[in-house]
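Encoded as structure tokens, here's the structure I'll be asking about.
One chain of protein is taken out of this complex; the other chains stay put.
Every chain is named by a letter (A, B and C) in the order it is written, and numbering of its residues begins at 1.
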Amino acid sequence: MTTTERATLTVRILLFGSYAEFLGREALELALPEPATIGDAVARLRSFPGGNRLPARPLCALNLSQVPAEAPLSSGDELAILPPLAGG
Amino acid sequence: MTTTERATLTVRILLFGSYAEFLGREALELALPEPATIGDAVARLRSFPGGNRLPARPLCALNLSQVPAEAPLSSGDELAILPPLAGG
Amino acid sequence: MFLRFTPLELGELIAQVESPARGGVASFLGLVRNHHGGRQVVRLEYSAYEPMAEAECARIVAEAEERWDCGVALAHRIGMLDVGEVAVAVAAASPHREEAFAACRYAIEEIKRRVPIWKREFFVDGGVEWVGSGARSELLRDTTGR
Partner (left out) sequence: MFLRFTPLELGELIAQVESPARGGVASFLGLVRNHHGGRQVVRLEYSAYEPMAEAECARIVAEAEERWDCGVALAHRIGMLDVGEVAVAVAAASPHREEAFAACRYAIEEIKRRVPIWKREFFVDGGVEWVGSGARSELLRDTTGR
């Protein structure tokens, strides 16, 4: 019944551009209680130092494809948090 | 009162592409009784050997600009008879 | 000179219009195709009413540059061309890519619509025809006089 008994999943977070500067890193591993969505991962990141500069609903890509914040996470996923695109 | 007393104007005719082949030449001088329009010049050309293959209302350019068949001619004008354009 | 008697280089046209303030460059190349009307083309020959063609090309450039915030360059090849060679090239540069595309598109459409240029197609079966009028060509000499 304690939180330590709950199963967790681990995802790899990638940060780019201004977001990497906000959090001072470009990649990290994040452990989250199951089940977890992209929104849960973003909320956790926003609690980190500098994370308050991330928007509540940033553009995200899960395993190389853009996905909405409601998408569920699985252990081993690669979740990229994408600043506003500026290619071209 | 005879036609020889009527004033005439002389224009330079340029023929291109298939039209030059129809009439067997690329340029000629044409004398026409005044007043004369482009349509009059074309009608005369159509009476020449091979000229019957010219359309009755071909595309025409007078002194480097496209003009309608009703446009009047002046002595010294350069009248180009243009086959269907095929540039590009 | 918009009419050229040697191979066209798109890079030369782009260099004429690009600038540090113009971030978008749209361009178009028209190449000699290997077929027309179901027949195989081996080469073709362009000829022009040269002074009028030069004047029309200059008007097209001026119109495009007045209508859009852009610089436009264009060139049309005259003479005998092989399949795959560049017959016409247009480049339009603008601070805005929509305007670059619009100006480029305008220029190529107007070239086809207004510039007095003609072409004869030489087919693999030996036939030669004037494109547009459909007339068979009887003269096999170089009608460009060059």
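Note that a contact is a pair of C-beta atoms (placed from the backbone, for glycine too) under 8 Å apart; a residue touches a chain by one contact, two chains touch by 3 or more.
Note that the coordinates shown come from a computational prediction; the quantities given were computed from them, not determined experimentally.
**Q** Using the touch definition given at the top, which of the shown chains does the missing chain touch?
**A** Computed over the complete complex, the missing chain touches A, C.
**Q** With respect to the chain omitted from the figure, which of A:7, A:56 or A:86 is a touching residue?
**A** Residue touching the absent chain, from the options given: A:86.
**Q** Across the whole complex, list the residues on subunit A that are touched by the chain not included here.
**A** Touch set of subunit A with respect to the missing chain: 14, 16-18, 20-22, 53, 61, 64-66, 80, 82-88.
**Q** Footprint of the hidden chain on subunit C, which residues?
**A** On the side of subunit C, residues 10-11, 14, 18, 20-35, 83-84, 95, 97, 100-101, 104-105, 108 touch the unshown chain.
Assume only the chains that are shown with their structure count from here on.
**Q** State, to the nearest whole Å, the distance from the C-alpha centre of subunit A to the C-alpha centre of subunit B.
**A** Roughly 77 Å, centre to centre.
**Q** Determine the centre-to-centre distance between subunit B and subunit C, using the mean Cα coordinates as centres, and give it in whole Å.
**A** For subunit B versus subunit C, the centre distance works out to 27 Å.
**Q** So the centre of each chain is just the mean of its C-alpha atoms; given that, what is the distance between subunit A and subunit C in Å?
**A** 53
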